[in-house]
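Structure incoming, see below.
Moving on, here comes chain A:
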Amino acid sequence: MALLEIENLTVRFGGLTSISKLDLAVESGAIVALIGPNGAGKTTAFNVVTGVYEPTEGSVRFEGRQIGGRPPHAISQLGIARTFQNVRLFRGLTAIENVRAALAAARRSGSADVLRPPRWRRREAELNEQARSLLERLGLAREADAAAGGLPYGEQRLLEIARAIATRPRLLLLDEPAAGMNPSEKQALRELVARLREEFGLSIVLIEHDVRFVMDLCERVTVLDHGEKIAEGPPDTVRRDPRVIEAYLGTGGGAA
Partner candidate 1 sequence: MHGRWRVGLALAMALAVAACGREQTSGAGATGPIRVGHFASLTGDTATFGRSTDNGIRMKIEEVNARGGVLGRPLELVTEDDRSITEEARTTAQKLVQRDEVVALLGEVASSRSLAAAPEAQRARIPMISPASTNPRVTQVGDYVFRACFIDPFQGAVMAKFARETIGAKRVAILFDFKQDYSVGLADFFRKTFQSMGGEIVADERYTSGDIEFRAQLTKIRGTRPDAIFVPGYYTEAGLIAKQARELGITVPLLGGDGWDSTRTLEIGGSAVEGDFFSNHYAADSDSALVREFVEKYRAKYGEVPDAMAVLGYDAAGILVDALARAGTTDGPKLRDAIAATKDYPGVSGTISMDPQRNARKDAVVIEIKDGGFHYKQTVPAF
Partner candidate 2 sequence: MSRSGWITVAACALVLLALDVLLPRVLNPYYATIVIRIGIAVIAAVSLQLVNGFTGQFSIGHAGFMAVGAYVSAAFSVYVGAGWLEAFAAVLPGPLARVAYYPMALAAGGVAAAVAGLVVGIPALRLRGDYLAIATLGFAEVIRIAILNVDAVGGARGFSVAAADHPGADLRFEGFGTVYAVALVTIVVISRLVYSSGGLSFRAVREDEVAAASIGVPATRVKVEAFVVASFFAGVAGALFAHSEGYVHTNSFAFLRSFELVVFVVLGGLGSITGAVLAAAVLTAAPELLRGLGEWRMVLYSLLLIVTMLVRPQGLLGTRELGFDWLRRRLG
């Protein structure tokens, strides 16, 4: 059984079909890329998997459980985390607070916060420690107490990944993690993603425009165009697929 199984998924907004009859499976431990031109429905797929949108038809199963239509916070608690295309940090909080919020989100206890028994202090110290070590592993230790909104763009992207990992997911969805990065940053990111999979035992789906970026990182690539899957397979095969080339050239995309 695959970790994530999307079957026959269709998403419509009014008369507009954003995704049509999509099938997609992500095996445990895999790194999968979702590529395709603008408006292909990649982010919509993420939004359905994370509960932001409801599927119009079809099913989304995570670890065998039907999750389509559940609220986002519940899906997060099941073990799916994500980042956003246009970076959505808690800009007014510090970097470490962003991570701590994610560490603590699922296990809040207002009465413990107010009464603060000894075990609350221990847990608080523990969370702080975890958050710090997570930041360290993403190279953000020095920015721990800086306001998230004030960080350079590249670090904001990293922080968003740190925050996602803090929810202890088994599946991580990265929405254009390399957008706006220069080649050397991209290289670092690629290494980081690979390392994170090992260290945290993650399965990763990432959306990317840049086919080269996903080439030696991903085992499989799924190509969407106009809401439909037009190709799927190992990167090398997909890259030579005439329909893929047409889709990219047709929209004038020089990304490939």
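Criterion: a residue touches a chain if its C-beta (ideal position, glycine included) is under 8 Å from a C-beta of that chain, and two chains touch if they have at least 3 such contacts; residues count from 1.
For anyone wondering why these and not others, all candidates are chains of the complex that A comes from, given by their letters.
Note that the structure is predicted; figures quoted are calculated from it, not measured.
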{"item": "Chain A in this complex - touching candidate among 1 or 2", "value": "2"}
{"item": "Interfacial residue positions of chain A with respect to candidate 2 in the complex", "value": "50-52, 71-74, 76-77, 81-82, 84, 88-93, 97, 100-110, 112-118, 120, 123-124, 127-128, 163-164, 166-167"}
